[in-house]
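Apart from one protein chain that is not included, each protein chain of the complex appears where it belongs.
Chain naming follows the written order as A, B, C and D, and within any one chain the residues start at number 1.
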Amino acid sequence: MCWCGSNIASTVDLDRVQKAVEKLTNVVHVEQNKYTCSEPGQAQIVAGIREHNLDRVVVAACSPRMHEKTFQRTVAKAGLNPYLLEIANIREHCSWVHTSVEEATPKAIDLLRAAVAKVIRNTPLTTSTIPVEKRALVIGGGIAGIQAALDIADAGHQVVLVEKEPTIGGRMAQLDKTFPTLDCSACILTPKMVDAAQHPKIRLLTYAEIEEVGGYIGNFEVTIRKKARSVNEDVCTGCGICWSKCPSKAPNEFDCGLGERKAIYIPFPQAVPNKPVIDRENCRYFTKGKCGVCKKVCPAGAVDFEQEDELLRERFGAIVVATGYELFDHSVYGEYGYGKYPDVITGLEFERLINASGPTGGKLKRPSDGKIPKTVVFVKCVGSRDEAKGFPYCSRTCCMYTAKQAILLREKMPEAEAYVFYMDVRTPGKGYEEFYTRATEEFGVNYLRGRVARIYPKGDQLVVRGEDTLVGAQVEIEADLVVLATAMVARRDAAELAQRIGFSYDQYHFFTEAHPKLRPVETNTAGVFLAGACQGPKDIPDTVAQASAAAVKVAMLFSRDELETNPMVATVDEGTCSGCEWCKPTCPYGAIDIKTIEERVGKRTVSRRVATVNTGLCQGCGACTVACRSGAMNLKGFTNEQILAEVEAICL
Amino acid sequence: MTKVLPQGKLKDFLKDTMDKYSLVAPVREDGVVVLKPTADPEAVVTDYLNTVTSPKDFFFPQTERMFRFQKTEGKIRVEETTWQGKRVIFGVRPCDLGSLELIDRVFQEGEYEETYYLARRENTTVVGLACSSPGPTCFCTTFGITPGSPEGADLMLYPDGEGFVVEVLTEKGEALAQQTETLLEDQDVDLAEVKGRFEGLKVPLGDHLSVDGVAAKLDGMFEHPVWAELSPRCLGCGICTYLCPTCHCFGMTDEVRGDQGVRLRCWDSCQFSDFTRMAGGHNPRPTKKERVRQRFMHKLNYYVHRFGRYLCTGCGRCLEKCPVGLTMVHVIEKVNDSGTREVAVNE
Amino acid sequence: MKEKLSELKETVARLLKDRTVDFFIAYQAGHSQVEPIPFFLTTAEHVENLFLNNFCAHNLSKYLLDYLAGDEVVGVLAKGCDLRALKRLLTDHRVERGRVFVVGLPCIGIYDRKKVQEVYPAGLVEVVEEGEEVILRGETGDKRVPRKEYLLPRCLTCPDHNPEFYDLLLGEKVANGPLAEEDYSDVRALEEWAPGERRRYWTRQFERCLRCYACRNVCPACNCRVCCFDVAEPRWLGKGTSLDEQEMFHFTRAMHVAGRCTGCGECERVCPVNIPLMKLNKKLAKDIGALFHVPQAEIPTEVEPLGQFRLGDPDEFN
Amino acid sequence: MRYAYYPGCSLEGTAKEYDLSTRATFRALGIELEELPDWSCCGASSAHTTNHLLAVALPTRNLVIAEKQGLDLVAPCAACFNRLVTAQHKMEQDARLKGKVEQVVEGEYQGTVKVKAVLEVLATDFGVEKVREMVTKPLKGLRVASYYGCLLVRPPEVTKFDDPENPTTMDALVEASGAEAVMWPHKTECCGGSFAFARVDIVEKLSNDILAAAKSNGADCIATACPLCQANLDMRQKAIEKQFGTTYNMPIYYITELLGLALGLEPRSLGLGTHMVESLRLLREKELA
Partner (left out) sequence: MSVERAGTGVSTAGWEPKIIGFCCNWCSYAGADLAGTSRIPYPCNIRIIRVPCSGRVNPQFVLRAFQRGADGVLVAGCHPGDCHYSTGNYFTRRRFLLVKRLLEYLGIEPRRFQVRWISGSEGQKFADVVAEITEQVKALGPAKMDKMRDVM
């Protein structure tokens, strides 16, 4: 029992407490110290344990949040398992909040009695260690994935970067310029793509997807499906003869379908790896059974029609998920023509149309008739901030990219008019507000505050009708091109991926961080981290920052050879467990699995399902224990027996 | 001359009783008639076939505190519980009267006397109530008990016309009769005739059911397939044993609060899955088959060997309340019907 | 019923003969007409003793728990309510669907033995349904009573006159539709009482409790391998039967089936001392429905209401 | 098929043709209408802009009558339809309101009656294909712009009928009648209805937009299913032409008139010839009347 100088001793009559505690069953030795946490105080505990051959220790002192670790080390020094210690908090919860000795003393006795009742039910717990496989898996080869992969690799660890598309680069590669500096997106991205490809510690797996994820932090078992490229990457030199000779065409996804590509293709000239892939659905050889031009012309003999999907099984210690986003499908907006008007396009389509390497060679021609638009209307918040048809959240990037696109338009074609319909202009970022100001002041973009109610064709033009709420009047603009700032939404397969890896996602299917403020890049599954827009709408600077943060988390994890597991985890009494699985949904970490055990019943051996806790994933919250009616699920360190004993002891 | 308690004086009889005794009597509560300590004669009813719970509860209570213990200064002080008081249990049917005699043997005969039980027995006066109209679940006559059997009562009431004909059987009964003397009228009633009338009442089920030779037959039926056939439908609940006026299994448990506590003796039921489960987890009666067999073998064979009588009085509670009809009648019939030859080999 | 019984006999005989099932659980005649009892058939010869009438209340699927260890295929006769109980066991992963062969029994209501015995203590021969009325036909003549008043409580609000699924259906499906809306009127009435009155009410009920565990043992939601009431350590419940322990028992039982109760009311039906257990179960079902927007709180779902949450759940704990 | 029929005040007045043509067309198709006994105001305009309770109570009174009648209710007027379904929606959402309203109308509202617009009855209940089969005089060569207005399809969670932005039910019926349904963007634009008296300038502007759009998309005429739309487009067409210096001369028909015609009914019996914009000339030109 600690006096804590006079902090405790002046309010709690420790002699009286000692008399009461000495009488308790199982208590064999009580002593007081002036400062228990001091060297001599700790030495006294060690001596006491040795002298009285103690196997449980209660320290009545300050909050366990203060010195539990200290005293655990102390009792360990005396050869006792550190978890055979309990703290009675008689300072923060007693002497500091009560003024009268008559009040504080009986309370301190109760707290000690509870601690004693608990500690005799404590069992030795041991931390186990799990080895860490120092290889990271990064899923998604956009800017987030590239940045995370580069940072982890630069920290000296092996990285496998898996990308679904034939090239890395992601959305950022599709953009023309970037706000607020108007750098050319490709100019700043492609060097990083090349770095990633050439980094000795990074292995690129493009045109590949995650098939299955098992295991846990430090030891994930991942199956990756490498889709058949129909081109032997090891041999191909990327010379380009194949795609120049290929006779089949298909809309180019990279250009949002606005341009065409061949059936054997690279998505864009700076693609990494610079190795083509055959789109079997559109390839004459695969659809009609004859052609094979590419194979004939390939000087390296790289074309391989027989190639099959390949399943790779790899072990990783950590996973960074950087799967990015999709754009909201505006065809649910009937008032904007259900996506049927060709000249109502998305922001991303605008990027391709205005990009020098885009389908129009950088000349802004409208999709319907190739005419050069003179009046362009930008509509913001399409699918975002709209609970009725889209999502209630703010898509965060649209204000800035609309401003950018309006500027680009006015810069390239000063004779064209730009109108922007907006609800609010949100510019919280370095240099963002200034950028927006430039759009309105320097580039003369017309901002109209109001929602667009309807877009309808009139002749070869589109009438955009909306309200200008600042003027309080209806406005109608006859536009040549309408650009919808469609919201960033979670990828359609996001939930499936989250389930496959085993972490949670929110109602919009964005991935959920472990804590919205303090653990923004972790998921609640240990060893799985998030980067970029898969966690929520994000612009490039934020994405890169989060990617680097995730990389640091991975590097931190890899700085150790072994991980110590928390010993205070849930545990299953298999004899009692019914295998009903009701514990499972309460676990935020997916730490509970079901396994089949065999046992003897009478004279036969029968199998039976029981829950099992993955101690690498369990964080010890104990939610599962309450879901378990039979009490088969228990939490080490806070067992049902211990808590009930505390309750009873306090109530005496 | 015979003593008669007029119907209109019944409440007064109970009131007078309460002057000297605490009263346990049938009370209707939420649709069931239970035996219960009561201080309100108005609440007492007589229009029941039988009470749901049996009088054994008041001699061999479901939870009996045997002693308290306390640790003081390193020593343990034990304070035994002694039951005191004078009590009357009113309205006990002949079958239940008979059951008391059966439990008496268990707790009284042999080397050890069960003092807790006996203290209650000695200090309790049992007022029996003969049955005017035996019900469809009654089969007391199977065991030689009749709707008018007074054995086990201290004072017996026979409903007759506008009152109850009173028969005093013991000293305790006499004392009660004196206590309530002013209410008892001397009338010109032939007690033997009244008794004979009750004894002759038809008990349809009991009159047709015979246990002759059942005990002997069961000697060879421990491994008989009938148990496997009967037991699957058992729910493993304690309705039969807890309502049964003759079941008397118990377990001991300590309730400890800090440095003091009590030792409790609580009813147990042979139908519970943890009945006879040992500390290590082994249970010699692992399935319902063994447990169902235990119950009926105990009643129809083991007890008979030890005390010469069947441990059942045909009260019919198991017929009335067992949710799956696993009743004494059903089992006796089964045993009667089964050939003893087909003794199954232990599976 | 007679046609159904002969169809049942035929069906069960066939299932047993062709080894589709290893044994079959149905009903046999009990002590009286109003008490049919469970019947375990192992050979086709047993079908002669099959029995079926509109007192076959007992839910047979709970017996499947007795056959977990093994590989027998168990045939079971199931009404709509029993099927829901089976669904409970399946959802709780206690029973494998592949090891149960369900013979579905369309049912328009089971009569409450206790209520019928009040008018006909003995000698009832059969119950004949005539629209809104029933004729209790017996040795001492006919008694005509309103049908609704003599059904089991669960049958009044039964949404499943036909079992939701089955391997075989006896006869034709019957028209569905509950006779009455579940309005939790019993619960609401009790909620209106003064707290002291309610306290006295429940005290009286709990004091009468025998702790015979029939309510637990008959309940399809109480299907734990080891019940917390049966373990010695931790001592969730004392062996003694004082009021506090009885209350602990009833509170715990109610909470353990909260969100999982299928509303069959078997607990209340088998209680030997008439404890209104459904008033506890219904209270929880009602609150779960209202608080967590679970429209049918008594239908087993993939995840139980207490195993999930919504961010927008009501919050009164600030 | 049998429905309760709620004409509402318009169909007794300015929209008499709608009433006539609806009854006639339905009769020709074999759909029975039973006029709601003792029907009263639906609460449109005056009531629903001034008093919440009244706005729900007025339609509910009619709903309660319909429930007694035990038939689903057809309300040809789009405003009536809208008020009736809105009342249903509100009471479904708000039990307290329902109780209050029931007190006001002194009747119990069960929610058993389905309220239907004419279009829904014809296209969904009866069926477009069946209509097509019964057409004897196809309206060949007539180019019709189907104009739904705002009240039939909005708000969608209340009306629960067709697409709020691009409805097609009337177009399908137009096609079934043998006429050509013109694709145009102004199907659900506002005609200025509630400003009919207060701000004629706005009504004229909005209605002009509609007429202009119909014309520029090649329509000969406009079909409506709402007395207010019809009135604004028809009655004010002259004034609009004057105001905007254009000529439309575009007949504004009720869809029931066109269908009746195609079913071979006598034009006069459908009320044709009583519109403000000459309605028969176009039909004669096309040799349809």
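Definition applied: a residue touches a chain if its C-beta (ideal position, glycine included) is under 8 Å from a C-beta of that chain, and two chains touch if they have at least 3 such contacts.
What you are looking at is a predicted structure, and each value in this text was computed from that prediction instead of being measured.
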Contact residue for the chain not shown (choose from A:72, A:147, A:586 or A:612): A:586
Among C:42, C:117 or C:252, the residue in touch with the chain that has been omitted: C:252
Missing-partner contacts on chain A, residue numbers: 63-66, 89, 91-94, 96-99, 103-104, 106-107, 110-111, 114, 504, 512, 514-516, 524, 568, 586, 588, 619-623, 625-627, 635, 638, 640, 643-644, 646-648, 650-652
Contact set of chain C toward the excluded chain (per top definition): 187, 190-191, 195-203, 236, 238, 240-245, 247-248, 251-252, 254-255, 258, 280, 283-284, 287-288, 291-292, 305-309, 311, 313-318
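Here is the rule we go by: only the chains that are shown with their structure count from here on.
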Label of the chain whose CA centroid is most distant from the centroid of chain D: B
Centre-most chain [mean C-alpha coordinates]: C
Centroid spacing, where centroids are CA-atom means, of chain A and chain B in whole angstrom: 69
Chain A-chain D separation of Cα centroids, rounded to whole Å: 53
Overlap residues in chain B, where contacts from two or more other chains coincide: none
Chain-to-chain touches, reported pairwise for every pair that qualifies: A-B, A-C, A-D, B-C
Complex contact set, residues of chain B against chain C: 29-32, 34, 52-53, 62-63, 135-137, 229, 232-233, 235-239, 242-243, 251, 253, 255, 264, 266, 269, 272-274, 288, 319, 321, 323-327, 329-330
In the complex with chain C, residue positions of chain A that touch it: 507, 575-582, 584-586, 594, 601, 604, 606, 608-609, 627, 629-632, 639-641, 644
Chain B contact footprint on chain C (complex, rising order): 30-32, 35, 37-40, 58, 63, 66, 114, 121-123, 204-205, 208, 210-214, 216-218, 230, 238-242, 269-270, 272-276
